[in-house]
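Shown here: the complex without one of its protein chains, the others still in place.
So, chain A:
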């Protein structure tokens, strides 16, 4: 059996080698930090869904909304609960809710979904209240939380459904909310609850089954030469209307309204006159349906034009596994809305409507524009003064023709595996005086990916496991002042420092981490935070873009560790690398060792099988890390193997059969991350019986022959595909239950005609993700639209034809 396995492994490695080149534009975190108990966290027994957070630096608390409870937690240490108030549903409400077909213990509870600051002591809070959204005022006085009990109607401000995405924002005393206004969740609305309430028209050209994700406020009136107004931006996905598609396709969108909008006088009375929306473009390197926006973070800048929206996207079809982060500058979005062309519906047949670019004359004042100097010059000082022509135009054509392109033309990060869920971004001032945006991205399995993009090079500094169990991170908040990150999930909240430079114990490691928060302090010989070492910045070393370690002091030579060699025994020499991106390099008396019948190299070290006298000597474990095209070598461990002068053991060397040897690669199990399942029938190859069993070779010759044929066939296929160079053809399906931790040393893959997952340790190049960036950019940059090559690729998408017809009227 091991023979068969071995052969399949060879085939597998061939596949993998060819794929690794394809794959390496998907980032691998340089470091993986597994779950640690000492993380500060909070949860209360019996309370779930810690999904709403309001940071009150001024009060020194983090307000946390969960199911039927609101907590005030110490912002410095969230495990310290300062106060709590419970807001439970009444029995009557719960009963009513169950009559309406909802689950008593799931949906018919009060999920706190909204927490907004009203003034210094008061917070506006809304809960789903057993599918009957209700809002109230919450005060925090003398360290005590108190609900005022002024139960206000929450329809349109807070969703009915506790699990439906929504977004809201408090600007002054106006609450902007984007949610469903009815029980069934079928009537979406973008609402401003204020003295002059405004809302969206209820029609599909405005919002078509939207999934609201994020809202933020941009003070565009500041120093505006056009006398423009402040805006509220909304990110969501909805059913596309611009594609001719057989089935419904979702598209990511950004929409905006003006703060000063008062609705129209005759047309669009009490409706937004400034609701405009545009498609968000975030092209993945493989052809796919448009990805879906999951979360957005606005990295604010003093000059709003330099403010940047960071958006997390996940694939809309299960065929793709790659999540991405794209960034959009506020000014680019503004340009599209202020100057872009509109789309207009055109009746094609009797009832079919197609959306195409509007080429006719656009009324003045421009439809959807805020009241600006142009309008004021025409004597229109409020949206109520806008002419019907402008209002009718925008009521029927809220969609812009052009999509908003990402800041850098493409994604800042593309990552395979566990889907990304939430994002926050911090702007860090590095030692060289430059600011770097560090992204903290939550995943569906409880990890935080800390990533940067250095001039187009995607780089994940580290991934940190925040939850022991794989739970999706549902809320992320960042406090730059406190340098803390707060991550909420169904089961609790975890607090994490934005950086932990002490993880890097050597100068090389500190530099190669390329963490903008960290620099090597030469004086104290520690990797330290850039903020704390700022006083002696001359003595600190940091090289973010290059990862240049030349300034690092020569490391002390690694002291050799003595090991005793007992001939005939297997000897294990541990060697743990510092980086997931590094490859191990074992040397023995100036010779590089490879996995073969004698040596077995795995992520935890080296195994010398049936050591003999000739194996005595000095072994060095080196790490070879590629950063930004450069190779860094360093010695991690040195072992001095000395012969044990004990009784001689019979030599039981295995026959020099390559097939059997490579079956040893089955040992490449990472000890820290066991395989999720083992193939039935695989015997433990460590057992000596297996090693010496030669008779099986002959018995399995036939099988070997067959497998060799299969192998050849596979190679042929690989070559064919490789020559085609099409990403889309290769979707390596990964097991959904695969956790990040298990991937730290090698990648899983699912070999097409086998059912077992096989972990491979091959001579693959472990580059971070930059290598093929250019390649993908060549293919997919520019038009930003995905065009399928005919036949094969379309069929790979479940028969979905996808035509983005940009034809004009």
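Simple rule for what comes next: contacts are C-beta pairs under 8 Å (C-beta built on N, C-alpha and C of every residue); 3 or more make two chains touch, one makes a residue touch a chain; residues count from 1.
Going forward, contacts and distances are computed from a predicted model.
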Record-based protein name (UniProt) of the chain missing from this complex, from "U3 small nucleolar RNA-associated protein 25 homolog", "Plexin-B1 Semaphorin receptor SEP", "Alkyl transferase" or "DNA-directed RNA polymerase III subunit RPC6": "Plexin-B1 Semaphorin receptor SEP"
Option from A:387, A:417, A:446 or A:492 whose C-beta touches the chain left out: A:387
Touch criterion as defined above, residue of A:194, A:269, A:373 or A:532 at the omitted chain: A:269
Of A:57, A:148 or A:187, the one touching the omitted chain in the full complex: A:187
Positions on chain A where the hidden chain makes contact: 98-102, 131, 182-184, 186-187, 199, 201-204, 209, 264-270, 347, 350-351, 353, 387-389, 392, 395-396
